[in-house]
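Written below as structure tokens is the structure these notes are about.
One protein chain is absent from this view; the other protein chains keep their places.
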Amino acid sequence: MPSPAAKIGAHSRGVFIISVTPFTDDGEIDWPSVDSLVEFYLAKGVHGVTILGMMGEAQKLSDTEQAAFAKHVIGRVAGRVPVVVGVSHAGVDNLVRLSKTAIDAGAAGVMIAPATGLKTEVQVRDYFSTIFNRLGPDIPVCLQDYPLGTSVNFSVPTFLQLVDEDPSLVMFKHEDWPGLRKLQQVRRAYDGEARRRVSILCGNGGLYLPQELRRGADGAMTGFAYPEMLVQVCETFFAGHAEAAEDIFDCYLPLVRHEQQIGVGLAIRKEILRRRGAIASAAVRAPGPRLDRDDAAELDSLLHRLERRLSAAPKPSSGLAA
Amino acid sequence: MPSPAAKIGAHSRGVFIISVTPFTDDGEIDWPSVDSLVEFYLAKGVHGVTILGMMGEAQKLSDTEQAAFAKHVIGRVAGRVPVVVGVSHAGVDNLVRLSKTAIDAGAAGVMIAPATGLKTEVQVRDYFSTIFNRLGPDIPVCLQDYPLGTSVNFSVPTFLQLVDEDPSLVMFKHEDWPGLRKLQQVRRAYDGEARRRVSILCGNGGLYLPQELRRGADGAMTGFAYPEMLVQVCETFFAGHAEAAEDIFDCYLPLVRHEQQIGVGLAIRKEILRRRGAIASAAVRAPGPRLDRDDAAELDSLLHRLERRLSAAPKPSSGLAA
Amino acid sequence: MPSPAAKIGAHSRGVFIISVTPFTDDGEIDWPSVDSLVEFYLAKGVHGVTILGMMGEAQKLSDTEQAAFAKHVIGRVAGRVPVVVGVSHAGVDNLVRLSKTAIDAGAAGVMIAPATGLKTEVQVRDYFSTIFNRLGPDIPVCLQDYPLGTSVNFSVPTFLQLVDEDPSLVMFKHEDWPGLRKLQQVRRAYDGEARRRVSILCGNGGLYLPQELRRGADGAMTGFAYPEMLVQVCETFFAGHAEAAEDIFDCYLPLVRHEQQIGVGLAIRKEILRRRGAIASAAVRAPGPRLDRDDAAELDSLLHRLERRLSAAPKPSSGLAA
Partner (left out) sequence: MPSPAAKIGAHSRGVFIISVTPFTDDGEIDWPSVDSLVEFYLAKGVHGVTILGMMGEAQKLSDTEQAAFAKHVIGRVAGRVPVVVGVSHAGVDNLVRLSKTAIDAGAAGVMIAPATGLKTEVQVRDYFSTIFNRLGPDIPVCLQDYPLGTSVNFSVPTFLQLVDEDPSLVMFKHEDWPGLRKLQQVRRAYDGEARRRVSILCGNGGLYLPQELRRGADGAMTGFAYPEMLVQVCETFFAGHAEAAEDIFDCYLPLVRHEQQIGVGLAIRKEILRRRGAIASAAVRAPGPRLDRDDAAELDSLLHRLERRLSAAPKPSSGLAA
């Protein structure tokens, strides 16, 4: 059972990998692959694991499956790194129930996106206030700002007001796009003032990670199939080597961009994880994308190019990206 | 256990009331109110009951609650009228699981809306083809066309192609808006040709019910808090008295329009059902609307006006609206 | 040339009819019909005219046509009632140019909706601040809140802040839907506090006009093809006869609802105006709806029913609806 110290907080930093959910070809949760995937992520040096996000196909799992998956992963990780559990749901009751299940099982926090259908920023505030009241003070929350997925937009003052009012809001998953300025405004609101700090981790597949780090992000919460790149970039950057970090990133950028395609990107990510031995099947639950022969050939080409670039690139010194 | 004859089919006609889901003030399913609500609907003469639709807050129930609710209602109705179960879900696996649960419990069919996120009509067709394959030939399907709620649009040829290919598609829940012409095109495609007929029932709170009946609808599948109006309008119309049917409808139109407000309309509907004794609490699960004092006073005024109008209007003869 | 007194202001009240733009069957502006339409509206007792709104097909006119149309209508009205000119445009420069043209020609004010593509409420505020700065203090502005048409949502505090900062914002065209509570919150913000008042006129085809008046609206800015109904309802209501006003409204409600269909509703409205002799052709510019034979027969039926109801209803005494 993880210690309370494992909870996420305002100073959480590094890479919280957005975990896929492994399925068998029949669409059942593939529990052995869950274990191997966890070990894969940890071996690549991630600083945390986030499960049941949108790219974890949470919305296609039953409530029972969600709870079982959360418990299983938390048990397997066994306190080695914090585990954040996505609990977004159309109904607040279900959201609260899963949150409590997750925290009781040892989760380090929960991740919540605004419910689709919220229109104004007052509605967004009211929504989260309701949730924070229902969750109580002991469940740390990562608020996910992902308008492309939720169709809900809010501005920096709304977020700051939520932080001012709700102490359990400790992390901001930034994936508004474009959103570099927004990220910086959130960062400065706390750094320059006497306000409470929150951790800022970036999503969107990491497409702008070097820029986001330079603007004040604390790391990444995203799911690229080469987690070691995210780790190396963050660690190199925080060691003070911004240009070297960006060099590493740029090596992988063609693939980051390729995985960033909404929909089919998840099938690409799972196929790479399969090829790397992390999971047994690349199956995505229906309705979901499936790679065809052309997609596979294209991926072959991109992976081959990546290997070529990596073998040509100067290795980051082990001191930086340990 | 209902007989096979209770299944919905191409000739289903009348009012399939979209049932609310009654909650206690604490947000739990209120089982005694479920029973009283079923009896209320049946006493008003509905020809079928549809549960777990959007206005039934299905998306805010857990999977376990959905299954329990479906079984309970089907058991309570006990074959007196057909029960259709809404099974729309972000994941096809969950959709299929609930469908089978419902049919095994005695449901007359399932209702399915296209998953949010489908963009093109080819995607819509592929989505339903996948589902029809997974459900098999023995589960009659009502396809719900509700772009305002799903953000998915498709045109008549796409629907007709689905009908041509999938024998279990037997009912069209029409609630595109505006959509009078679409309804008529679907009707004519079958009436004028040698094609297979489907039943067309109309949603959208019944706002255009008289026009829809004149254009060929077989009835209504919607949830107005005065189901007897929907029943009287349909029965009067099918008895050959279109103008008299529309007179009845127009009496209630101010309230139909009032209930038609997206969001708050559900709170209004539940409050009327509460006042009429059908359910014990008007609670809507979070995130959801709640009437304030002004809303309640406004509703008082509208209900008072309805009563006044009803007592002034000539009663429909019992021969028409038996 | 109208006097300065004709400008819209915080106490503007009554019916500002949203004017259609009459076209010939070939799609050219039909200038004789513009004149006859103006006279039709004025003969029905409207208290103002709003041109170049969305239902005026402003977006399908060239900039040259917009300016010419505005000048022509303002000249024809000749100060008998105030004329508001819709100037919404994707570019602020064009918006400002048309505003100045309109005001120079004698317009009473301009109507502006937020540009499609604004996402957050900070963006909405910035957008209007830019515009108010560019327009200067002498052009009274009616801000149109129509999320169904613009996909831009904002909440009451954002609107109040704009009012606090921008003295030329004098009128709120309320057509959020549902939006009864929003309207009332805006009203109370001024009535209950020492804040500056704004006029509130309601759109959405007038579908909730009696409720809106009871909640504090100053009238309607919408375009129903029977402007005399809107006038009678408002005047009867402001004479203190709320129930009588609503009785008048309810008579027309079936048709209000019919005209309220997005898209085809404009073709219906123009066809009624044509039948009533206000314009020579019901043509809507492409891309736009066109009534077919079924639509026309349906409209016949609804108009026949309206006539029947009107001849049966007690006439409002001339003292109320003068």
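Think of it as A, B and C in the order they're written, each chain with its own count starting at 1.
In this text, contacts are C-beta pairs under 8 Å (C-beta built on N, C-alpha and C of every residue); 3 or more make two chains touch, one makes a residue touch a chain.
All values reported here derive from a predicted model rather than from experimental measurement.
**Student:** Could you run through the displayed chains and say which ones the absent chain touches?
**Tutor:** When the full complex is considered, the omitted chain touches A, B, C.
**Student:** With the full complex in mind, choose from A:207, A:230, A:248 or A:282 the residue touching the hidden chain.
**Tutor:** A:207
**Student:** Just name the one of A:184, A:222 or A:236 that touches the chain not displayed here.
**Tutor:** From the options A:184, A:222 or A:236, the contact with the absent chain belongs to A:184.
**Student:** Who touches the missing chain here, B:116, B:153 or B:301?
**Tutor:** Checking the options B:116, B:153 or B:301, the one contacting the hidden chain is B:153.
**Student:** For the chain not shown, which residue from A:264, A:280 or A:310 touches it across the whole complex?
**Tutor:** A:264
**Student:** Suppose we count only contacts with the excluded chain; which residues of subunit B make the list?
**Tutor:** Interface residues of subunit B facing the absent chain: 119-123, 147, 153-158.
**Student:** Considering the whole complex, not just the chains shown, which residues of subunit A touch the missing one?
**Tutor:** Within subunit A, the residues that touch the unshown chain are 177-178, 180-181, 184, 207-208, 211, 214-215, 243, 246, 250, 253-254, 257-258, 261-265, 292, 294-295, 298, 301, 305.
**Student:** If the missing chain were put back, which residues of subunit C would it touch?
**Tutor:** On the side of subunit C, residues 27, 57, 59-64, 90-94, 97, 115-118, 127, 130, 285-287 touch the unshown chain.
Criterion: only the chains that are shown with their structure count from here on.
**Student:** Rounding to the nearest 5 degrees, give the angle of the rotation that lays the CA atoms of subunit A over those of subunit B.
**Tutor:** So the angle, rounded to a multiple of 5, is 180 degrees.
**Student:** Taking the mean of the CA coordinates per chain, how far is subunit A from subunit B in Å?
**Tutor:** So the centre of subunit A lies 39 Å away from the centre of subunit B.
**Student:** Between subunit B and subunit C, what's the gap in Å when you average each chain's C-alpha atoms?
**Tutor:** Centre separation, subunit B to subunit C: 34 Å.
**Student:** Would you mind listing the residues of subunit C that make contact with two or more other chains?
**Tutor:** none
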